[in-house]
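These notes are about the structure you will find just below.
Every protein chain but one is kept in place in this view of the complex.
The chains carry the letters A, B and C, assigned in the order they are written, with residues numbered from 1 in each.
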Amino acid sequence: MNTPLSSSHLSLVTTFSHPDFSAPRFTAAPDARFIAAPADGVLPEGFFSTTNLPTYVRVNGEWRMPRAPRMDGALVLDATGVLWVREMRCVLKGDLVAVGQTEDGSEGIFVDTQAFLGESAEGEFKFMTSEVSREKPIDYSLMARLLIDERARGGYPIWVTGPALVHSRARADMTWFIENGFVGALLAGNAVAVHDIEAAIFGTTLGMTGSGEATSGGHGLHMRAINRVRAAGSIEAAVEQGIITNGIMHALVTHNVPYVLSGSIRDDGPLPGVVADTLAAQDAMRHHTIKATMAILIATALHAIATGNMLPAFVMQPDGSLRELATICVDSAEFVVSKLKDRGTHQAFGVVTNAQDFMHILRLYVEREIDQRRAASGASTDRAVAGAR
Amino acid sequence: MNTPLSSSHLSLVTTFSHPDFSAPRFTAAPDARFIAAPADGVLPEGFFSTTNLPTYVRVNGEWRMPRAPRMDGALVLDATGVLWVREMRCVLKGDLVAVGQTEDGSEGIFVDTQAFLGESAEGEFKFMTSEVSREKPIDYSLMARLLIDERARGGYPIWVTGPALVHSRARADMTWFIENGFVGALLAGNAVAVHDIEAAIFGTTLGMTGSGEATSGGHGLHMRAINRVRAAGSIEAAVEQGIITNGIMHALVTHNVPYVLSGSIRDDGPLPGVVADTLAAQDAMRHHTIKATMAILIATALHAIATGNMLPAFVMQPDGSLRELATICVDSAEFVVSKLKDRGTHQAFGVVTNAQDFMHILRLYVEREIDQRRAASGASTDRAVAGAR
Amino acid sequence: MNTPLSSSHLSLVTTFSHPDFSAPRFTAAPDARFIAAPADGVLPEGFFSTTNLPTYVRVNGEWRMPRAPRMDGALVLDATGVLWVREMRCVLKGDLVAVGQTEDGSEGIFVDTQAFLGESAEGEFKFMTSEVSREKPIDYSLMARLLIDERARGGYPIWVTGPALVHSRARADMTWFIENGFVGALLAGNAVAVHDIEAAIFGTTLGMTGSGEATSGGHGLHMRAINRVRAAGSIEAAVEQGIITNGIMHALVTHNVPYVLSGSIRDDGPLPGVVADTLAAQDAMRHHTIKATMAILIATALHAIATGNMLPAFVMQPDGSLRELATICVDSAEFVVSKLKDRGTHQAFGVVTNAQDFMHILRLYVEREIDQRRAASGASTDRAVAGAR
Partner (left out) sequence: MNTPLSSSHLSLVTTFSHPDFSAPRFTAAPDARFIAAPADGVLPEGFFSTTNLPTYVRVNGEWRMPRAPRMDGALVLDATGVLWVREMRCVLKGDLVAVGQTEDGSEGIFVDTQAFLGESAEGEFKFMTSEVSREKPIDYSLMARLLIDERARGGYPIWVTGPALVHSRARADMTWFIENGFVGALLAGNAVAVHDIEAAIFGTTLGMTGSGEATSGGHGLHMRAINRVRAAGSIEAAVEQGIITNGIMHALVTHNVPYVLSGSIRDDGPLPGVVADTLAAQDAMRHHTIKATMAILIATALHAIATGNMLPAFVMQPDGSLRELATICVDSAEFVVSKLKDRGTHQAFGVVTNAQDFMHILRLYVEREIDQRRAASGASTDRAVAGAR
């Protein structure tokens, strides 16, 4: 099944309407059933486990969508009658949790799979039908237009990156995207910031120079970089004090772009500001995923799958209609993208390439598109002016 | 879409019936149209390009299946009224070639896609739906039973292998499969035989010892091995003369198992017997692919795709019914299997693992299954004997 | 450079002596210099950053090795005169921290690189010299002997695994290793336990059956498994209550083998007992890494690199001599092993294969080796008995 992102030509991203709830299958359905959670962080047996697809729950005869949609959550009806998707660990004893296992509305819960998973009307012998392959074309032009449109309408694109991005070249490109307003929030780990700050202070990453050589004594440089920031007290303080004068973290701080650095067991240091508690880190990430209107996941299996788990496959638009949440996953190997899809993030569009080359070309296409729009708009202004005479 | 191989429990491999040609869509269809080829090796415009699926052609009101089915061929009706699939280069000026582009019978040619490509009735949110992944289970037990059944009924399993197989351990396992009657034919390249013979003579492959060390002066050993066989005149002569005393080529020669060594531009030597002309090599391979009842493709993209192109997706059984041609493709990376499928060999079941470990475990399961069948048959004989008293 | 593990024939693992500290370069060296840490978790500028190699520090004219060696740490001299390697975050204000950047002893700190990194005496044209490749032989027999020897001498092999291990087949093999005394401790994440427990309760992993099919409604099964354990209160309680009756976690609990489940931002649930705080998780892991006498890292980049960071490259033996800490890293792709080495775990021996096949063959070899030793010891006992007559 090709994702809408790859096949869309007329509009950039597919939009969908809500089901017609006046249809008999919906009018005949019962209200969803709710049972009180037996203990803090424990759901009632038979609880409904959410997906990332548009989900409608019948409450008092009305079909409603829950707030904060994501997969692997529970449906909780709060005291004020508001319906939420909540992580199991956030459910408290006595919270009303929806039960039921069918997704066709017959137990009062309807998951709209058609719009998103579609029908793969196969039945014909074809070549090149795999979903994820380095042999598939990559439409940088489309991705550039998506990003510029997001910026234009005040969208909230979240970028999720692994440390490979920072090894030399892509650091400048990532910085450029931040400085030019294309990043709603950056979700990453300690290592991304460590490499970036080592580069800012010492010009190396893990002791490797920009031309790829391991330097003598270089194995300690990332620790020295971390130590300086710890001495300063925070990344923000290190920027203010002129310890960090360029790069990704510098751009985030100076342009007030929010970021989350989630802790992991691999972390050296860690840097101040890293959220070492992974549940607190998930909460911090959720703060951004619920606002996301686009997601770009680059060179990280851990963070990509974590974010994919938290993201709905759709965005509700101002007019109440739904559109696909454009999700781009970049990795050197098909496996990471397939794994992300195998964990339910079916809407992900896979780009199989080196993360650094991806960033470089994407930036180039964004710059070109901006120039073209500017030229076109200048021309139309000229025409408008001429027409006004 | 899961292939039948992976999901079959009751019968090992799916079987299919022919379409009901008394249905109106077939009775209303015209005869296929044939046009003479304009020149040797050139097809008429609009020629029908074959697939590997069951194909029926209406000739004189009768739906017939062509002989020697494969993909990317032309349908040729010979002077005696026999219908063939022929490679473009084998078509001679004046040969009658079927034209038409529809595959639904409306132009007298029907491709039965349903049975094989099936319907992937999606429309439900699921995890783990990718076709090829190292995270998928591998049913060695099923593969062992398939191989033993093939041997029992006189099938013709073709094995297609790359040189990686021969580096140390798997060489002994491949030899075992040949010696024990599980190999109908081996299709490979010069390098497989070169590594095998270097191992037989010098105990190394490309100068690397069985424990993985590069040896001093080892870079020339494969050339010395080739030279000795060239001096002997043929691989067969080298076996006879005691130059090659063990391994894969030794087993093939001493057990009269046919093999094709196809030439490539990478070849050193080459060894005597290598078919350096690639079109002659394709002809030599076709000699075996048209007889194949099962295919095992291991650690080679070039030979796997070449063979996949030549294989039908089905085997006609003695009773005239069709069954899937069980096709197993083993590689360390998902990409090779996906690529094979993207070239139309949709029936391939992908096993993502190290070729040497695959061979080792497969052999183990085959040995166990044989022991169990023997024990069971011994027991039943005992029971039979007991019952006869 | 081939690691000793792959090239050793006489003894299984290389051993090394300490340097001769009566040599002039050592007798002429000064004591190491220590400076007080300026704040909690902040090191003095110029601190010495440790490696995983044998390190000797001159204190009061005596060359000493620090306790709890690992890379990326600081050398701390405590109030009682004991020398430690400490993570930056564990250093308190006022702690005495060694400074210096040379590793040749000239500042009182000597890192013994020769023994471990050796000289790669190249200068000859050879094939097959890459360090990590699927084309390299894998000596399962050697690994089996290492494991059995470890068990015999009361070693502490730590196993570090990713969730891919648990998808179907390898689960039984991992369980077998635990039950048979080959596992000192298991270091893993939430997902390993979640997949294992889903398999115990529902027979699926992420809703996928043992034969690889996605099941209807299967996407929620891992959440239902987690919920049952949360309801029980702990994994141990779930085992006691008969909720978990087989598999990896069951074996760990019933055989009193310690484990650490470290949290990550990808975690669903998490299960009770998961250490959600990554710094606490590192502390819990260190508890085991400092005792490790062997390490087997399977199908995980995150946990393998985390553990590699914490491990010394050597083990001190009862007689005070050093031997290489045999470290085996298994992954489907060369990249993970190379990355581990690029992060300094140079001693890792890479096995490029499917984790499940690795486990299966390794177990087979261990079983065979045990049988052979038993037979040999039985035979020698017989001889001994015969000789005594």
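As a working rule, a contact is a pair of C-beta atoms (placed from the backbone, for glycine too) under 8 Å apart; a residue touches a chain by one contact, two chains touch by 3 or more.
Owing to the predicted nature of the structure, the values given are computational and were not obtained by experimental measurement.
Checked against the hidden chain, the listed residues B:S17, B:T278 or B:S321 yield one contact partner: B:T278. Residue A:H167 is the one among A:H167, A:H250 or A:R343 that touches the chain not shown.
The chain not shown here is touched by just one of B:A23, B:V82, B:A152 or B:M223, and that residue is B:M223. The omitted chain makes contact with chain A at the following residues, 2, 6-7, 9, 124-129, 134-139, 164, 167-169, 206-208, 210-216, 218-219, 332-333, 352-354, 356-358, 360-361, 364. As for the chain not pictured, it touches chain B at residues 38-39, 41-43, 45, 47-49, 51, 71-72, 88-89, 101, 206, 217, 219-220, 222-224, 226-227, 230-231, 262-270, 276-279, 281-282, 285, 301-303, 305-306, 309, 332-333, 335, 342-344.
Residues of chain C in touch with the missing chain: 1, 51-53, 103, 111, 113-114, 117-120, 122-135, 333-335, 338-339, 341-344, 346.
Definition applied: only the chains that are shown with their structure count from here on.
In terms of their C-alpha centroids, the spacing between chain A and chain C amounts to 33 Å. Inter-chain spacing, taken between the CA centroids of chain B and chain C, is 42 Å. Multi-chain contact residues, meaning those touching two or more other chains, occur in chain B at positions 124-129, 134-135, 333.
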